[in-house]
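Report on one structure; see the data block that follows.
One protein chain omitted, others in place.
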Amino acid sequence: MAKHYAALANPLVFQHVSVSQSLSSLRIALASILFIVGWSLIGVPANATTTAYDEAAETEESSSPIDVMGKIADHDYIESPFGKVYLPRIFWVEGQLYTYANTKKALESGEFIDKEGTLYRADNTPVTIDMSITSHLVYVWLGFILALLISLWAASRYRRGIGRTSAPKGALHNIYEILYLFIRDDVIQGYIPKEKAPRYTPLLFSMFMAIAFMNLFGLLPWAATATADLTVTATLAFVTFVVTQASGTKTYWGHVFNFPGVPLLVKFILTPVEILGLFTKPLALCFRLFANMLSGKIMIISILGLIFIFTDLFGATVGVGSSVIWVALTSVLYILKVFVALLQAYIFTLLSAVFIGGALEEHHHEEHDHDHEDLTKMDTVQA
Amino acid sequence: MELGLLAAGIGAGIIAIGAGIGIGMIGKGAVESIARQPEASGDIRGAMILTAAFIEGVALIGAIICILLALGVGG
Partner (left out) sequence: MMMSLFLAGSSLLSFNTGFAIWILISLIVFLGIMYKFALPPIIKGIEERETSIQSSLDAAEKALRDAEKIAKDNEDVVREAERAAQKIRKEATKEVEEFRAERLEKAKEDAEKLIEDAKKSIDQEKQKALNELRKEVADLTIEATTRLLQKNVDSETNRKLIDETINDLSKN
C-alpha cells in the first residue's frame, strides 16, 4: 500500500518534468530579454541615488513604474499585506558588535553612516560581518519553521498510531507520506547504496522540505523568494558538499587523487580536473536552484511590469487594455512556478543524493557504478 | 553599456537554442526508450531528469553571465 502511493506520485512528477524542462530554457531567454527590455524602457534617471534601503527607494518609485531588482534583492524590511516591517540590524565591526532595531535607528545613533547604500561605521571602517536580519533570512526561517511544523504534526500523528497501524488520514497527511516515500524510495534509495541510505534519508528529506517551502513562499505576492538568493543556495550546497566529502570512501578519494588504470602522465591532468570537479558539482547545484527561482521571479515581475510600461508609453487605456493578456500569462506562469518550485527542490535533493551516492561507492562491483561515474563526469564537464 | 545589453540578449538567445536542442534530444531519447521498454520507464525517467538538470544548469550559468553583462558588472 505504501509503495502504491509512491507509484502514484511518480507519474505526477513525470508529466510535468518534460514540459517544465523544455519551458525552462524558453523561460531563461524570455526572462533575460524581458528584463533587459524592461530596464531600458523603465529608464532610471541617471542621477538617481539608488540605495538598497527603503528611504531612497521610496523617492525613486515616483520616477520608475516598476522596480524589478528591488523585488528580488535582499532588504532590511519585509513586505506584508499590512505594510513594511523593518528588521533589526546587527553589525560586527573589528571585534565589536552593534545591534539596532532597524536601519533608521542605526543611522540616527550616529555610529553608522550611509555611503551610497552601504553602511560604514562613523570612522569610515567597513562592516566586517553584516549579521543583519534581512527579508530573505526571514523567509528562510519561515521555510524551516513550516517544514518543522508540518513534520512535527505528522510525527505526532504517527506517534498516536495514525499511519503506523492504520492508513494515514486526511489530505495533508497523505501528501506528506507520498512525498516522504517518494524521496526515500525513488530519490535516495535509487542513488545511495541501500544499506547506507537510512543514514542520509533524514538529511535529504529535511532539505527537500525546507527548499520546497522556501520556493513556495516565493510565490506569495509580497514575499521574497529566499532561494533566489545566492547566499542561501550556496549554504545549502555547502551542506551537501560537506556531507559528500565526509562520507567519501577510499575508492572515491582514490578516483580523485589517483585515478586507477591510467598512465602517470594522464594522472597529472586528471587529478586537478577531479579536484576541480569536487567544487564545481555543488557550485552547479547552487547556481541551478538560484537561477531557476530568480528567473521565475524576474519573469513574473517583468510581465506584470509591462502593464505599467505600456501605460507609460501609450497611455492608461493601452496599459489597462493589454493587462488582460499579461495577467493571463502571469497566471499560467504561476501554475508553472508551483511545479518548478517543487521540481527544483526535488532536483536539488536528487543531485545531492547522486553526489553522496557517488562518494559512497565502494570498489566497482557492477556496471551500475559506471553509470554513476558517467553522471558525475558529465557534471564535471558541464561545470 | 548598450553593447553589454546587446551581448546579453544575443547570449540569452544562443543559450535558449542550445538548451532547447539538448533537452529536446533528451526528451526524444527518453520517450523512445520508454516506448520501447515501458517496464524500464522509472529508471529512464530518473536519468532523463538528471541529464536535463545538468543541461539546465549550464544554461542557467550562461543566463547568469548574461545578467552580469546586462548589469554591466563585467565592465
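Labels A and B are assigned to the chains in the order they are written; within every chain, residues are numbered from 1.
Quick note on the criterion: a contact is a pair of C-beta atoms (placed from the backbone, for glycine too) under 8 Å apart; a residue touches a chain by one contact, two chains touch by 3 or more.
Quick caveat, the model's predicted, so the values are computed rather than measured.
Q: Looking at A:V85, A:I129 or A:L172, which residue reaches the missing chain?
A: Touching the chain that is not displayed is residue A:I129.
Q: For a quick check of understanding: of A:L181, A:A212 or A:I347, which residue touches the chain that isn't displayed?
A: A:L181
Q: Where the complex has a chain not shown, which of B:A12, B:I34 or B:I64 is the residue touching it?
A: The one listed residue touching the chain not shown is B:I64.
Q: Since one chain has been left out of the picture, which residues of subunit A touch it in the full complex?
A: Those residues of subunit A that touch the unshown chain are 1-2, 39, 43-46, 48, 50-52, 69-70, 72-74, 90, 92, 116-117, 129-134, 136-137, 140-141, 144, 147-148, 151-152, 154-156, 158-159, 163-165, 177, 180-181, 198, 201-203, 205-206, 210, 229-232, 234-236, 238-239, 294.
Q: Which residue numbers on subunit B touch the omitted chain?
A: Where subunit B meets the chain not shown: residues 1, 64, 67-68, 71-73.
Note that only the chains that are shown with their structure count from here on.
Q: Would you tell me which residues of subunit A are touching subunit B in their complex?
A: Touch residues, subunit A against subunit B: 10, 13-14, 17-18, 21-22, 24-26, 28-29, 31-33, 35-36, 39-40, 186, 190, 284-285, 287-288, 291-292, 295, 347, 350-351, 354, 375, 378-379, 382-383.
Q: Which of the residues in subunit B end up touching subunit A in this complex?
A: Listed in rising order, the residues of subunit B that touch subunit A are 5, 8-9, 11-13, 15-16, 19-20, 23-24, 27, 30, 41-42, 45-46, 48-61, 63-64, 66-67, 70.
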